[in-house]
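One protein chain omitted, others in place.
Just so it is clear, A, B and C label the chains in written order, and each chain counts residues from 1 on its own.
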């Protein structure tokens, strides 16, 4: 396992879904950063399940306890560690199926890799629950970025075949981000809300799940951030984002659509607007040559349908070494996309902050 | 700049397009690996420009000189360094436009980041030429993987709006890879060749460029490779691949298409075929939970149209601080996709080998 | 702050002396390692203060709670994190002197570096208490090494001007290590015990402190461990050992004494003893060219006298910006050397295990 990541701002993540606790150490934070804990908890609330039938009914208190690196309301400069105790665990359902490899999950690769010693209950270290500490750390990174007038926001760009508008189509500002944060299903275009909710609830009824895409943007970011050759902004963000469970694709700016266009259409032409350098278009999503060019960073992430479904599935029993069928009980998210949004925002904020500290 | 990457197998890349030489150090190679230099040169040949009107007419001899880590035909276990001298440079054209920021290129972000001290000639350290040493290193990684019966192959999946078949549609074996390697424009389905060539040549005529996608696969890879949380296979490969100039997107398995399907459609069901564990489908591209599951790794990369085009473009002059027009002379690739294929294969082989060494 | 260290086996340490808890994450542990918790606690007991007048009378319960990476008695392969709650803190004494920079301590450099935001109570992140998690981690590393018949042991080589025998003078075996572990003041030559104890107790009486040296050895280590150029065994061990508070010197084998001898006297001549390669002498402390040669690793560490003394000292008041006098109240170790022994053993075991995992 490799739970450590980063250059100057290093993250060390730990914990299993049904173990005593999960948590994270943030190493390399500057001293003297005031942390607004209410904002941190608000971010963590956004990731929490159990708010409606759109997500799993598992309750998580998700209250982080800071055990180091924080003193009298400020970071100390020493590693900041927070732990979150696990609760409301129903491990029994996992005992029953521990030899049945759930399709789409880490079960089988982990069984091979860890020789059966990994904690299989609730996905163990592979559980989406492990992203809670990332949201905690990201909330701190966001506060540091906000001091520099840099803001990170994201919304549901699509669920199944239904699309929301893009950040490219509207004015992006702090008010929009605030509005999106209030929504359990953060959409720019409210008219699609009912349609999308119905797609999700129908999947739940069918004991199935649906996927979608998340569009994320970073506004206020200056030009010159990123450290190619290998630490291009795209490389660092993609690395972090593909660590988030269920992510299967990422594209920056117009991404895959650019491959169908010509250079004269995709090159973002520069111009001076008074002292500021801007581009007429932002097809490259604010990054050229792996470095920010001063336009908003913009990228879209593909989230596959939740692997945990209640429907009967074909699979193997590794103890009995035979083909079999599997019905996964327990409580699952019919669509993980909305809850993944604060996670994508969090790792983006962490990646950008790390790049700024070393750039 | 951050030209160093890797866990156990570390790469250190260096060089500028119009400087004395470019090169790479491969640190952490096991000792006693026999390297077939003819195969290395054949790989490098695939990336070379100047073979036809489909690419730039700049000639590169691209002959690597190994200056350490290789003795009597075998790796020594010490860092293996190779350098490639630059030649056929026409720096004059870059002097003329050094204050004009080429759209789509690193020029402007690099100007901000390096305060004007970077080598602007021919893209400097941001030139696609810097990928030649990666192909060299990847050729060695491929030979080590081939000893373990692991093979990496790729082809043009699309150019502009024209699609080739997918690896998912045909039988993938070493013979197919050998066949693809012989082609300047590596396609599974030969019938589209003329159509694609015409799209590229038309772009050249129009002083413009086109993009496309590359599909890459790794066959023979065992289950259990990858090191989550942060070093998931997707994370490591995406990190390396986004370091390659012009890449703007990546998706694993069915990627973005999965977001429109349901979990019951995308979960890859396991079954035993005698002693072997397989999945009926491979929507996840051989990776679940960030770890290989024994099926072929499969992913698609979006390559934007070459930023260097001969057409007149709007841009800024940073010395005179004003808006202006730009015509980039010099020799450019109307489509970089075919030449990017050995690069994508190379970084894939390097990433996989590194993961195998630490897994 | 940089609390993260290691190659394959990575440590992430956190905590402040008077904060809620201290702890460590061990990343990269293989799965399936059975951990004998009694042995872990026994190691931690060796570091604990309050056993006699030879050390501080501060009580530490030092009971680690494992919160991840451990399941059904075995490591899972996921990051293993343990935390130790702080207790018996008397922060008041530190409030009184927070602007008075204790000589020999981190106070003043930390004040400059962290701008006054660090946790000054009891040394904060610089407290010797932070070594408790290292002993926890080292105890696990020792158990893994012991499975390979590799053992780490250490003893007090000198206190002030009084010397114990050297490992070079006696037969080193597991029985000797077991015997040393039982002693609060681990000495090979028991005859010096009273004399040494008197030196320590006299220092206490005089409100002063004494230093000493620790000799550490690793037996059973095979040849071929270490990863030069930069990860020589000496480099890796010295890096870890100089992270331990109060260490001011290290020498391998005969170390500084070798500088007064000739090459013909210090070169360790090889010979075959049946199939085994040995050297007649071990002046190089088991390491040549930065790699183990199969002989026991042997090195000596200089521990300065405890900086915390009760005597009145000259210093500065940074709030009032003036010269002043300081009397440090609180409970201090008149000699930290005996309690540093399990710490030196621990980081040695961790460093060696990491090198074995990447060699």
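By definition in this document, contacts are C-beta pairs under 8 Å (C-beta built on N, C-alpha and C of every residue); 3 or more make two chains touch, one makes a residue touch a chain.
For clarity, every value in this text was computed on a predicted model and none was experimentally measured.
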**Asked** Omitted chain: which shown chains does it touch?
**Response** A, B, C
**Touch criterion as defined above, residue of C:31, C:49, C:138 or C:212 at the omitted chain** = C:212
**Prompt:** Pick from C:146, C:302 or C:357: which residue touches the chain that isn't shown?
**Reply:** C:302
**Request:** Extract the touching residues of subunit A with respect to the undisplayed chain.
**Result:** 7-8, 358
**Fill in**
Even though one chain is not shown, subunit B touches it at residues 1-4, 10, 12-16, 19-23, 25, 27-29, 31-32, 65-69, 71, 74-81, 83, 113-115, 117-119, 124-125
**Asked** At which residues does subunit C meet the chain that is not included here?
**Response** 1-5, 7, 11, 13, 101, 103-110, 112-113, 125-126, 130, 158, 160-161, 203, 206, 208-213, 222-232, 234-236, 238-240, 242-243, 245, 247-256, 258-272, 277, 279-280, 284-285, 287-294, 302-309, 311, 313-316, 321-323, 358-359
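FYI, only the chains that are shown with their structure count from here on.
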**Asked** Which chain's mean C-alpha position is nearest the mean C-alpha position of the whole protein set?
**Response** A
**Request:** Report the inter-chain centroid distance for subunit A and subunit B in whole angstrom, where each centroid is the mean of the CA atoms.
**Result:** 27
**Centre distance in Å when subunit A and subunit C are each reduced to the mean of their C-alpha atoms** = 39
**Prompt:** Between subunit B and subunit C, what's the gap in Å when you average each chain's C-alpha atoms?
**Reply:** 47
**Request:** Check each residue of subunit A and list the ones that touch at least two other chains.
**Result:** 1-4, 13, 113, 125
